[in-house]
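A single protein chain has been omitted from the complex, and every remaining protein chain is retained in its original position.
Chain nomenclature is as follows: A, B and C, assigned in order of appearance, with residue numbering initiated at 1 for each chain independently.
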Amino acid sequence: MSANSFGELFNISTFGESHGAALGVIIDGCPPLLKIDTDFILNELARRKPGQSNITTERNEDNEFEILSGVFEGKTTGAPIAIIVKNNNHQSKDYDELKDMYRPSHADYTYEKKYGIRDYRGGGRSSARETVARVMAGAIAKLFLREQQISIQAYVSQVANIKVEKRYTELDLSQTEKNNIRCPDEKVAQQMISLIEEVKQNGDSVGGIITCVIKGVPVGLGAPVFDKLHADLGKAMLSINACKGFDIGSGFDGALMRGSEHNDEFRIQNLESKIRTSSNNSGGIQGGISNGEDIFFRCAFKPVSTIKMEQQTVNLNLQNVSMKAAGRHDPCVLPRAVSIVEAMAAIVLTDHFLRNKIYSRI
Amino acid sequence: MSANSFGELFNISTFGESHGAALGVIIDGCPPLLKIDTDFILNELARRKPGQSNITTERNEDNEFEILSGVFEGKTTGAPIAIIVKNNNHQSKDYDELKDMYRPSHADYTYEKKYGIRDYRGGGRSSARETVARVMAGAIAKLFLREQQISIQAYVSQVANIKVEKRYTELDLSQTEKNNIRCPDEKVAQQMISLIEEVKQNGDSVGGIITCVIKGVPVGLGAPVFDKLHADLGKAMLSINACKGFDIGSGFDGALMRGSEHNDEFRIQNLESKIRTSSNNSGGIQGGISNGEDIFFRCAFKPVSTIKMEQQTVNLNLQNVSMKAAGRHDPCVLPRAVSIVEAMAAIVLTDHFLRNKIYSRI
Amino acid sequence: MSANSFGELFNISTFGESHGAALGVIIDGCPPLLKIDTDFILNELARRKPGQSNITTERNEDNEFEILSGVFEGKTTGAPIAIIVKNNNHQSKDYDELKDMYRPSHADYTYEKKYGIRDYRGGGRSSARETVARVMAGAIAKLFLREQQISIQAYVSQVANIKVEKRYTELDLSQTEKNNIRCPDEKVAQQMISLIEEVKQNGDSVGGIITCVIKGVPVGLGAPVFDKLHADLGKAMLSINACKGFDIGSGFDGALMRGSEHNDEFRIQNLESKIRTSSNNSGGIQGGISNGEDIFFRCAFKPVSTIKMEQQTVNLNLQNVSMKAAGRHDPCVLPRAVSIVEAMAAIVLTDHFLRNKIYSRI
Partner (left out) sequence: MSANSFGELFNISTFGESHGAALGVIIDGCPPLLKIDTDFILNELARRKPGQSNITTERNEDNEFEILSGVFEGKTTGAPIAIIVKNNNHQSKDYDELKDMYRPSHADYTYEKKYGIRDYRGGGRSSARETVARVMAGAIAKLFLREQQISIQAYVSQVANIKVEKRYTELDLSQTEKNNIRCPDEKVAQQMISLIEEVKQNGDSVGGIITCVIKGVPVGLGAPVFDKLHADLGKAMLSINACKGFDIGSGFDGALMRGSEHNDEFRIQNLESKIRTSSNNSGGIQGGISNGEDIFFRCAFKPVSTIKMEQQTVNLNLQNVSMKAAGRHDPCVLPRAVSIVEAMAAIVLTDHFLRNKIYSRI
């Protein structure tokens, strides 16, 4: 049992605090002989990196990673892969004045109560800086999935009330990286960006929704009854900082439907004589197991808790006080969270891909 | 690793198929000296039971359970608790004609592809009959939580587009069990019931949403970074048959908000000198750890897949065929699912209550 | 985490007490489509059964098992397999007088202190009756291993100071079941039996050693660094009641040797062009991974704690008292423990066989 580990066969363990010496991850169970493309890992980190555009935090983080183990002559060996990123850009002083109070909707209060101690610098272990480790592990997972022709693409589908009305099947997802908000609908993207710029000027923050699409998944991934594929995806997403909701396929909208509309009828497609469904309200998963259709799901993100406006809170002496955050922050976490959503999805898929191998008869 | 087990310290393992000899659960890690109230377990099973009203399936199931181990002279001993329910009301014949085809949006196809074999009688392992085991384990968990003054109450908050507009804080949740749909807003409840009756007459089914409220949770439950309390709740709920979505606190609505509205400011309440928040968009969990406020979340359920209308599908010979289900089914799973949602919530809370004990310094 | 579960991918969970309603096991992760030979399971149980000869306890146990789930039309389905055995031959009265005292070298004292409660009837959960569950799970594992041409044979190699001097390679292991003590060296077997009869007449008990040999293991089973194959075998054996020691290959005797004698040199055998070792001090495992040679290990068993002689002990009122056990008991547990050792070995091998499949590329 390890609260900082995730995955059964493709098992990641992350460590590190926002302003500690380093952040890192150990990946245990990665199949051997996988070629490690370090440029790809760097690129994934760049997608998560703060400071990549004017709508993300201006905070600058170093993302130079070092692989400490598990890779020999460019390939994985089956031994645990440890990767670390040093923390160089400490601005701990920013947090000195906050160390005696509990920032609203942050984890300051709950960590201090649970553990009796907290590293107050930048949120310590509760900081989203931890997701650097997830993105590195996710990059390795993506390299594995690429060999299996499985691809993952997430995008920002909603910021506050500005939303992409088209379904993912009507969009060209390859356009996602073309703008700073990572929304493949360029027109909506510009509206989102304008809104975030406005919110940023007010010192406020804003929430939104990320949609993630996984293509090329073979039939059979997922392990009922508890480790259903979408249950594990749900846990993975809800473990990401600021994620407050998850739904798969028809999701919350499915609650509005009749069975006769919702059911995905099976059909033989003559050309390939393959079983397909004529609709995909199931989101590619039935009974917790992938059915070969696209998997798609949504993640709801609350607005970032750090805002530059004055707020009321309580200090360690149990006094009501007011505070105003000084640190740099994201007005909207979504463009950066796209890479984190994809990383966690890749980890879940790789894990279940390996789990499913057990059932093949020799 | 066990796909049919859930929980770390309060660990349940379920087994059994819809039409096999028996369903059951082993609970490992239940603290010793807990008094087992068998009437309470029976009552929980009755809340899940089919045939309890005209809006649930007329299928009749026996719920006489037998405790095989782990309880001595009415108290738990610390040894694993095994509880089984025999399957007496087999109507396997109902399923004979379906054994050669894949029912739309059921798990027939994915199970057969994954395992190379399936028990086609009533869905076998993929049947919601499995949740009998969860409700029994949940009842034990509730008995434990009762000793800690933690209570759990779920209710049906939406059926199709008929929804309870009031927030849970404006409702009298003790009224939930007063009607067949398990909705504490009596007026809305009657509308829901009418809709389900209509849907049932059409041989169709309908989805909806269950809201669950947990009160009395101490500060400190939850284990970041992956086993955040709401991440484990999310997985628990998404592992329930037909559940397609989960959100906590502000959830998907939080995506629409600004940080300045969403943040829950801390306040000292003078009378008790206790730290409280003035709003609860966090849903009682911050940074993955309970903060002492009420925990509340929603679960979206799709309409039941079994309908009595003709549908198109594929048979085992890869031919397109049409089918019509003969078996008895629920037009709406929600009133019965209330007990399952509560059971899974109780299991998660008990597990994290025990996990949190590790951190107290002797 | 579950203290009553063992194995990662082939995962067993046992439950039940000596005089409770039933004992049983859930096996999760058994590959689907395995044919279940119920006669074979019965036969394995018969090898463990009390009362099978004059040198085992005259206590009679029923071993009629019932498969509750996971098997459909004679084959496993991939769903958890639950098997139970009802307890019919309760003689709880035998234990009434012992309920207020702690039997020497039993688990009465430690269970009561740990859990604050114990089922005193026949030792409750601490009774070796629990191994019924292991033998049933082991039988399933053996059926799987048989398909892989892996065979397991244990035998009694020592009782007190009477020992088989020949190495296992010099013995005909097929003779093991020919006598009541399960020793393939008939002459030594008779000496062992005579000793046990004498010990039994004195109301005493005696210890000994079981040797286990596993043939046909492919190269590659075992998962360093912690789940080395022999480390998992060691834990499996040491978890058996009364087992106090384990060694693999040269074992404790290897401590006496020089590296130049101990090292197993690799050699190509021309006929099959296969890598073999010219000696096997490693016991078939190197670096925690099987190397294709026979695996062999020893398990030391202490003498059974229940004896019919008067002993000194302490009662629940913390008074020194003397006691004399009335219940039926084994003068020597070894002939029955042979089946338990094999069962646990089969579970470990099956588990690591499945674990190793993850590494094969696609």
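What we mean here is this: a contact is a pair of C-beta atoms (placed from the backbone, for glycine too) under 8 Å apart; a residue touches a chain by one contact, two chains touch by 3 or more.
Note that the coordinates shown come from a computational prediction; the quantities given were computed from them, not determined experimentally.
Engineer: So which of C:I81, C:C212, C:V304 or C:V338 would be touching the chain we can't see?
Structural biologist: Checking each option in C:I81, C:C212, C:V304 or C:V338, the one touching the absent chain turns out to be C:V304.
Engineer: Just name the one of C:I55, C:A139, C:C183 or C:V199 that touches the chain not displayed here.
Structural biologist: Selected residue, touching the omitted chain: C:V199.
Engineer: Pick out which of A:L9, A:I152 or A:A242 touches the chain that's been left out of the picture.
Structural biologist: In the complete complex, the chain left out is touched by residue A:L9.
Engineer: Touching residues of chain C against the unshown chain: what are they?
Structural biologist: 1, 3-6, 8-9, 14, 102, 104-107, 109-111, 113-116, 125-126, 130, 158, 160-161, 199, 204-209, 219-220, 222-228, 230-232, 234-236, 238-239, 244-252, 254-260, 262-268, 273, 275, 277-278, 281-283, 286-291, 300-307, 309, 311-314, 318-320, 355-356, 359, 361
Engineer: Where does chain A touch the missing chain, residue by residue?
Structural biologist: Residues 1-5, 8-9, 11, 13-17, 20-24, 26, 28-29, 32-33, 66-70, 72, 75-82, 84, 114-119, 124-125 of chain A touch the chain that is not shown.
Engineer: Since one chain has been left out of the picture, which residues of chain B touch it in the full complex?
Structural biologist: 1, 9, 29, 31-33, 78, 148, 354, 357-362
Definition applied: only the chains that are shown with their structure count from here on.
Engineer: Please report how many Å separate the Cα centroid of chain B from that of chain C, as a whole number.
Structural biologist: Their C-alpha centroids are separated by 39 Å.
Engineer: Please set out, as single numbers or ranges, the residues of chain C touching at least two other chains.
Structural biologist: 1, 9, 29, 32-33, 78 - these are the residues of chain C that touch more than one other chain.
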